[in-house]
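Every protein chain except one is present and positioned as in the full complex.
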């Protein structure tokens, strides 16, 4: 299973590789496990990937080893498979049409089935990443003979996917028909076209945001300019923009799904204060993700915004470490309570979301140990009760604290004096698109596509698998 | 010249090396250029040092290469000399008394003179660090024959110094008579004694803070327990605790000079609001150092605390990069404006201090470019007009923006609508010790000791240099 | 194009990985560009590869990362493609039959055609190595349904190939029907079965040589024991054992094609002395490859064997550096003339082979400059006039000095007083199999299979390509 990641692409700039490096750096919060860039000057594609942070993977030597005016890059958040170089993206292949590199953000729910079908007809796979199946589909002669092979490939994919493909002569950006994950288009002063998961990457390199890649859109960038075409048919006005991008995943400075993440979070904080006020001396965020929501809460309720922790700038976000033991180390090495600021205070603690509850509990415990008099926890998202099949790396369902516990039981587990979550409707009132355009399945269990037996169903419905029989 | 650094020491713990590693990690904000640990089991001293962050210098192999139940560690902020391994501390020497390791935080204003004098009588130096001279003094037979050689050594030193010395059988912590830099004593549950520049290191390893090492105190830790003795004579009630530790350098969660840094900074923000209120829609800090002061300002004035920037967690603090070019990169890679949060707003921007003004100007410019309607800058420390000779790495005096410009000229340079600094008295009203206990020379020019011709004067005054003639 | 390489495999030993490491180290002379091992405990296959020498690629961490009781390894000599990790062998794939790893020594002359055909029907390739096509053939459902899929795969391959395949439950060793390259079978005391390109690897790990894998034999090693089957049909008594393995490539201590390499070379030196005696004071080898032949020459002719050069043990064999510039450096850094041993002497210099002539010329020049009175060059192989399509990395044909020059012209080019090569018949009289069992094409131009338009011809002759039409 492929999880949420970062994509960056640029076409038509002499510094394509170093700008990709900076762009990936700006999106580092979306993935810390591996990073990679494939570039080309219009001929051969060259690839450099590795495990670790962008700045660890790319030293001067590695950046100098790849050249070109076109490049795509990728940061990987995590994989359920083993963490090896072989799975680091972008993947690079050659086929009858030449070379192609691929970077993927999202999760294909029918990729394993497709892979199995391809294996049955004699195809071989190098990576353990299911993403590889997209290139097998693309290389299929029946697809290659079509006017738009990619349209036919995409009809086979089910799930969440933003894709960047790089050929020697063109870069292609794709967003799935329901638009689960964000993907933005922009340009540089010299006319270079840029693509990124979030606009923060544009800010870093001085690019201008133009618009989102639309759900169900294929954007082809070449020397001939930017072309757009549609695929995937009519979704009946439905969409599946991941609300968790707004709540937790994206950077507050980014535009995501057309609106600023910080403002959405601050609004959620305000809405939470309206729905669930609390009495106290200080409103403090669990740093640093809940800062936005906490400013909104504090502003709405009129209680001073304060600070209860300091953070170390030298280690990564706890949420995106791969194993439990790493997560424990990360918590300990990231936050330190300001005891004197907390002692004897009635704290209103704002959190953006509670997943397992274990790290929240640890932080609350630290506040309590430092002498907080009262702790009222307010969470700017509803209880998470359902798994995500579309790219967010939640733990298994029975590790989700809200799956097996009532709010009162969670309050007791977290050892807070009171606990309130924002309502589902309240949350949706803070974003600009209508509710049917969002996926809120992790809260509601209403999945935008069937995931019960996702692959078989898909195969039967669309009848596209006869190619394999 | 030696700049502000971090010290950590532990005596009597099986995990002395790994705890030192964690302790230094917790103090990483005090120095990012080099890191090192010297340890011993009571016999031979072993040393591992390197350039870079604590987590870069110490991998598993390096940590496994040194063992022991006693260890001292050091992070270096910067040096005016070349940045080489040879200067990384702790330094390790052998002399007639055996082996000794030394770590130093501060700056000795007469070290160059002492070094020159020693060179004149035939001594040789390996590092370009003046710190080495302390061991030459210590090894002097005339000093070694005294009951307390170190007391005699320290009488020769002029300037700011916290020292940690490790011998095979004891660890010694020293703080200069005026107490420029902080140094704290604590203990672990197993009875191990710990020493650190800031209490944040104690929090990281689960140690308990006991007290500060006093100005003019030598604390000797051995199997016989903890012994204290005094040196340096009567200072007449004066002290020189560096107020800039409270304003900028130390971590907000630490106790420094006996009080919590965050609370001091928040009080300074409140005092600044009392002295210099402003009208606006949002109070926003320049992240992340000014967060504490901004919460105090917002609370006092009753205007919502907001957020104007996001930060990247993957690069270091701009202030502590060694060269101008690195500082520029660091700014660009660290902060991103949240344009939508700023557009059309009247911002009250809180900054902890303005040194050169160039990065502040860059950040203000970014806010302006994002569409801020008004920008009122409030600085929670007075104008910095004078160099520091005691460990803070300010630029040369005419690079200090307040040295050559009036407040109005600075306002124009920074392109803000209004600018106010906290008053000198206001600042001192926010800390608990009486004013004569602090060094505020960077603001006032009143140095706690003569620095005009510091070395010659010292030599004549004390008459201690005849040893060399 | 794939060049001469080393293979090593072991089945049924707890130290399979570290024994593979040692085995590859012993075969390092066959390939210095990359090294790799794939191992398994009977379940998942794990892979570690890298660029460089065996001892550079495999540190403790890398060796510890792969485990198992079965392993195959590979050292690569050179590739015509780019030198990247992606091409390092063994390659590892998954397909409908599970995981499979492949290591290849030799060169498939129809691999490019096969690859193109597969690409045309929609297959994708990850490496630029043509070896990958073997797994595409293997994964073909029509092949998988056969009782012995591999037999059908091998019928498609034209050229020189020794293969090692590792599945979770078995290891398979294959040698092509003409037996171009050597491949040996042996066993350990514990019953483990070992396979290696040369018996030197068995000596290193204490294994016993049993026999060669026969041309046209597939040996399958599993828990059920060792099975042998044949493929490829009747060759009419012909073979194509590469005589250049005996002359230059293999280690003198190895058995190759059933006889000891040193003894073959010494016999060639003797035969050369019989055919082309010379007068002189000393018989000296061009170190170190010609040592064997020189001892034979000296013994036969009764002139003292001497030494004219010393060698540096810290750099690799010049012949196997990838680029011309590296080859130049290697020459300069590898040999030093013993001037005093050479001055005024009449030297009979023995060389094993002369390819380009440039390095021989450099060495002869050094002898001349050191004052040699006469230099008579004797070469223990015939003039090399034709390219090798089966794994020896000769330069292009017109770089071969004997391709465009007569022996007299070569003598003048090399600036020697006399020059004689061994005769073709003389050479063949020194090896034990009958002449029709050897490939001597580089000397004679008589290729054991058509290589004019090798791929098209093959496709038509055998009619096996209709699968692709």
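Going by the order they are written in, the chains are A, B and C; count residues from 1 in each one.
By definition in this document, a residue touches a chain if its C-beta (ideal position, glycine included) is under 8 Å from a C-beta of that chain, and two chains touch if they have at least 3 such contacts.
The model shown is predicted, which means the values in this text are computed figures rather than measured ones.
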Open item on the list: Going by the stated contact criterion, tell me the shown chains that border the hidden chain.
Closed with: B, C
- [ ] Based on the whole complex, identify which of C:64, C:142 or C:333 touches the chain you can't see.
- [x] C:333
Task: Residue among C:46, C:119 or C:203 touching the omitted chain - done: C:203
Task: Which residue of C:125, C:309 or C:390 touches the chain not shown here - done: C:309
Task: Hidden-chain contact residue, picked from the options B:123, B:346, B:368 or B:385 - done: B:123
Open item on the list: One chain is left out of this view; which of C:253, C:397, C:429 or C:444 touches it in the full complex?
Closed with: C:253
Open item on the list: Touching the absent chain: which residues on chain B qualify?
Closed with: 47, 85-86, 91-96, 116, 119-126, 128, 135-136, 139-144
Open item on the list: In the complete complex, the non-displayed chain touches which residues of chain C?
Closed with: 22, 25-26, 28-29, 53-55, 200, 203-204, 251-253, 255, 259-260, 262-263, 266, 288, 291-292, 295, 298-299, 304-307, 309-317, 332-333, 336-341
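By our rule, only the chains that are shown with their structure count from here on.
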TODO: Please list the single chain whose C-alpha centre lies closest to the global protein C-alpha centre.
DONE: A
Open item on the list: Can you work out the whole-Å distance between the CA centroids of chain A and chain B?
Closed with: 39
Task: Euclidean distance of C-alpha centroids - chain A vs chain C, Å - done: 49
Task: Residues of chain A whose C-beta touches two or more other chains - done: none
